[in-house]
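Only a portion of the chains appears, each positioned as in the full assembly.
Note that the chains take the letters A and B in the order they are written out, and that residue 1 is the start of every chain.
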Amino acid sequence: MRKMKVAVIGCGTIASSQHIGAYARNEFAEIKYLVDVRQSHVEEMAKTYNVPFTETDFRKILLDEEVEAVSICTPNDTHAPIAIACLNAGKHVLCEKPAAINLEQAVEMKKAADRNNKILNIGMVNRYNTAVNRVKQMIDNGELGKIYHVNCSFRTHRAIPGLGGPFTTKAKSGGGVLIDRGVHFLDLIFYSLSQPNVLTVTGAVHSEMAKDMKQYTYLDMWAGPPRFDGTYDVEDYVTGMMRTSGPTISLNGAWAQNIGETAMFVEFLGDKAGIKLQYGGEDFKIYSAEKGALFETMPSFPAADMFFDEIDGFLRSAMENTKDRANIDHVILTSEVMESIYKSAELGKEVSW
Amino acid sequence: MRKMKVAVIGCGTIASSQHIGAYARNEFAEIKYLVDVRQSHVEEMAKTYNVPFTETDFRKILLDEEVEAVSICTPNDTHAPIAIACLNAGKHVLCEKPAAINLEQAVEMKKAADRNNKILNIGMVNRYNTAVNRVKQMIDNGELGKIYHVNCSFRTHRAIPGLGGPFTTKAKSGGGVLIDRGVHFLDLIFYSLSQPNVLTVTGAVHSEMAKDMKQYTYLDMWAGPPRFDGTYDVEDYVTGMMRTSGPTISLNGAWAQNIGETAMFVEFLGDKAGIKLQYGGEDFKIYSAEKGALFETMPSFPAADMFFDEIDGFLRSAMENTKDRANIDHVILTSEVMESIYKSAELGKEVSW
């Protein structure tokens, strides 16, 4: 069996915990390069995974024609330039989410993929979650009947990542809880609903919990510790409502808030049955009715190896040059909607499509 | 001490379970008339409460100058004509909620009160709930800091009242879950926030769960049983979002839905602390932070006698001819917002104020 030569660009947390291992275990892939600006870091990882070459500048690998596919795991603001350069150099690209820090860049990435006839997948890993796919299958089969509303919540008590760092610096990240976490929720909703047409989008954002960074109380911090001399100019709360050709959609998201509940779920309201899907889990609840009784059913499944499946899908997609579920063509709707939410928030009024 | 002579117009569930008893126990009131179209029913009640007179037509009591105040507990669609007639006849009026089946009628009622210099209170009974008032007090004291978002949910699994009857017939009720139940939630929010200016309102309504009335599965029914030859033309789901001069507000409400959770609450998100108030209860949760630790505190209070306090407040307001917290002047904002939600739902787009 043929093995594609692969480069992983950006060897931080997501690459080292997921991408590199997934390529290493895949029968279709052989990692030729690890690329990271931190030289000693990337050399150590190369040793662990028996990767022959390391680079500190991704442009070096553009010239190596053997490299057919790359994973981009760098900060959000570099997604577009690196992806476009790689596509222009004839590589297939799997780019971590979000596609880019704004819609304009995401569109440029899609154009580069189309122009070069290469695959551009975005790391919307929930499209490989077992529970999400079971839900989508039930919806496709009509088991929920007509879905008229979707309610989604991505709210946590205290979870601002890396306060003062790239996550909370708009120029680096493109935004806060919406682009960091909401992206997953919106994408799995549009995936499950098979991409309805969006008609109107209204939204508002708030940045309140760490206005004074030193006053922000938390128990632990992912991607921390805080950098009090850094920037905090992104939203920690977002609310919004959309009309589509299918259901209406309401959303509320919080990185941090003075409500001490974790509420991370998507509710699909159908006229025949409904589903409440806990985000990131392997189970969901189905609410139905039969013979005068009401039923609540919660199946739980073993966790899929989502990143393995995401990367396996990308490799197959690249080898056959056919677009699959994680292709930019399907994922870009999420970028469009997020752009509209930010725009509506800025204008203080609803945006029509 | 002087006792005002009072008439109760409409002696159905809410009058017999609350209003009549509350007047009977109040030192400032003496019920002179019970009025109801069902003659034997009203006579029986009059016996129980030692009320001297009964009438089947409310217009009879308009002529009795001794009657200074009336409670109106008739169906929603009769609130406006009866209230206006009573105000024009020089009576003070306490009218059950909602004020009327639409904004136009509510405005006419307010004008009649102003014109006749009489008190018109609306039965927004949550303004007398202990927990609500403690929350309002904390907000007024600045204990939550700046409130930037309010999220409200009035959703139940199966609770359509009297399927096919007046509740589900728009011409009688003015609407479904929004006007029946949302009215309480919106009113307590605006009360707690001391009436912010509304800037934009967007909303959508759905009527899906009892399109085919016989297919609607339920375990019990308030105001039931169903009348399958009746009408079901109101919403059973509503979603919406508002911008105000204070916080943004998001809402979701369901009389019935295929999500088997009861979610009846209002969340006030402040930059200093937050509150989650369970609707209709005597407790709420406060989320705060101090010295690097996070705190969740839930006080519970003995239930207030809310209807007694509502009616006592009305009687005092009438005697002194001063407007109190339940006056139409404060409550009409809720009618205005509900009108905007229905209008936005009809237009399929946001409404600006």
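Rule of thumb we're sticking to: contacts are C-beta pairs under 8 Å (C-beta built on N, C-alpha and C of every residue); 3 or more make two chains touch, one makes a residue touch a chain.
It should be emphasised that the depicted structure is a prediction, and the values quoted were computed from it without experimental measurement.
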2 chains shown - copies of the sequence in the complete complex: 4
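Keep in mind that, in the parts below, only the chains that are shown with their structure count from here on.
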Inter-centroid spacing, chain B versus chain A (mean Cα positions, whole Å): 43
Residue ranges of chain B touching chain A (in the complex, touch as defined): 144, 146, 148-149, 151, 157-158, 199-200, 202, 204, 206, 208-209, 211, 217, 219, 237, 239-241, 243, 248, 250, 252, 254, 257-261, 267, 269-274, 276, 285, 287-290, 292-294, 296, 348-350, 352
